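Yeah, one chain of the complex is gone here, protein chain that is, but the others are all in their spots.
Coming up: chain A.
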């Protein structure tokens, strides 16, 4: 269980009851809900601390008793856990008065009950599985727990009469508590009408309850109010609510169900809102005779917000009150600082509005918030004497005294950040292909404008750290947008902002983020060198495994963008190595947080899935996955095909790109190869023609209507890219041709090669020279006749075998060495050196595996490892 399910027992009941038969589950859940609901109402009358606690325990003891009565162990287990918890809360009282007697009685009786059941063979055989497992659990638990109370329990056994079942709480409460205990026993039958009766009684302010369903949702709502002190609990409250809902909506037990209740819930919330509206607004904030001045307004404000985050506060009511207060205060002109403070709190409460982490704001609330944020910033800009800071202490705060500079505790920037988060959430919840998404996306410019405004304000007043934060926020808004018209300007802007962050930021996190955004932006606009140098200087590859997941996602996105950029600029090797890590294992979607992957063999828990969903990048920031794959495959083809052809005669073949080979092989397996349909087939077909050195067919497969529509059209300067691609294909085809068919020639004229591949002569010359120098091609040029003369002498059979043998011996040697090393043999300096040599060789051979032109001391090898680690780390999340 993760922290999500932390300590709340109701959630446990939820997960357990899921296994249970639905019938059993139904009434129980209800009991629980109603009961706590009532309790909640009671608590609105302020009780002294002790009585409150005692009351709580009483209620639980009753619950326990009821559960025992029907021999429901699961339930009693729960109640027991709750009991322990609430008992822990009254430690203070215990210290003062010793243990509560009725509590001792309860636990002692429970132990007896458990022991009886344990011994009861008949019950055991008839009991359902959850019940019997719960019993075992409870038995162990209670044994352990009761050890602490040994003395008291023996005392209780001696004088049971002196231990009352319940401790009475002061006067008026008494009757009600008794009554409610009666109700509870009744409500065991699980009738919903019961609660309906209860409702008006407990809460007379409520005018009427229209429908059955409404009252349900209402009670549920206030119940989740009760415990919303932190997010963790929010979630499970939602869950228990869901379970509650289950019985009246559908009995379906499927994962899809999860979506449904969420939506229904939203609807229900709306209903509740409408309902509560009427009575609340009528309430007057100030009496008729009250004088309205800043101090009184402040007092009122404090009064309202003091209940924020408490149990049982109605946020909607609070919001309305604040609105009202603000109107009043405006009428009476109480000063900008106070006005600011009111809006600030209004916003804070709006953010609290949703109890669930995953739920998002409604559109109009969001607009409202945008407006409020705007107002807040305006106030700050207009009134330079207001100081808003998180470090201002509550005592120092000054919003009323006009003579001194205003000081307010709080941070507008945080609000802006939360707005941004909320915005992302809203987008996540939308269907990316619907019009709604577009509608919501229209808010983005507004948000950006606000951030700009905030930025210009902070540039005057803010601290460097705040500036860094707002700059980063801004950069994060810009970095993924391709600026067609004004590339220079945006580049300069990002450059300036990021450089400020680099120099002034005191936390590494902001810097790393800024750096990645900077690289991304550079790469997006084809500034390859800048992007590359920044990556190399950032040294992020070393530390990215240890960073948090959002940062890793950003890193992945950046690397992909860098790879695409390298491709567009024509650096095929770099493109391949940058994309390799994302493409390996077909997990691009997940690594880029552009969707949740359903994988075979990997069971994801619910929380994991929810977390993953929260991390998803909104659709408008996505990078096209097919584009990535295509670029990767094409780069792999350009590297791999000549390489494969050059190694035709070798025994040991090394794969540069496994994925590419996989595609090739799977197409080879097909009995009949039809004309290519999708992108992959196109690339495979292209590779096949490249293998034959047929560059024309190859380019036709790569660049045609279909591929343009699917892939190349997505690139900003697709003409240039296509041109580059044609050139590359020609070059690599030439190389492939030479590798493959050089053995057939005694000599070839450069002229005819140039004609064949439609390349300039000098280029062919340079390609061939390169191959000769690198000893890839056994040939030399004959200058007077302008031909390439082949020197390749086919080794005789014996020679080939001898070569193979020597290779095998070397292999054997390597293996032996490794084995000795593993067994802890001391490897002399010689061996170590030797191995390093091998590694170097390998890394040199592995063309472009990892960035070889690292500026640090990292070799390609090492980086590969790091990337692997990174992948693993990612896997673990």
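For this structure, a couple of remarks:
Everything below uses one rule, namely that contacts are C-beta pairs under 8 Å (C-beta built on N, C-alpha and C of every residue); 3 or more make two chains touch, one makes a residue touch a chain; residues count from 1.
Just so it is clear, contacts and distances are computed from a predicted model.
Protein name for the hidden chain, per its UniProt entry and selected from "AP-3 complex subunit sigma", "Eukaryotic translation initiation factor 3 subunit E", "WD repeat-containing protein 74" or "Brix domain-containing protein": "Eukaryotic translation initiation factor 3 subunit E". Summary of contacts with the chain left out: across A:444, A:681 or A:817, the touching residue is A:817. Within the full complex, the residue among A:363, A:697, A:756 or A:772 touching the omitted chain is A:772.
Touching residues on chain A toward the chain that is not drawn are 529, 537, 762, 765-766, 768-770, 772-773, 778, 780-784, 789, 791-793, 795, 799-800, 802-803, 806-807, 809-810, 813, 816-817, 820, 823-828, 830-831, 834, 853, 855, 857.
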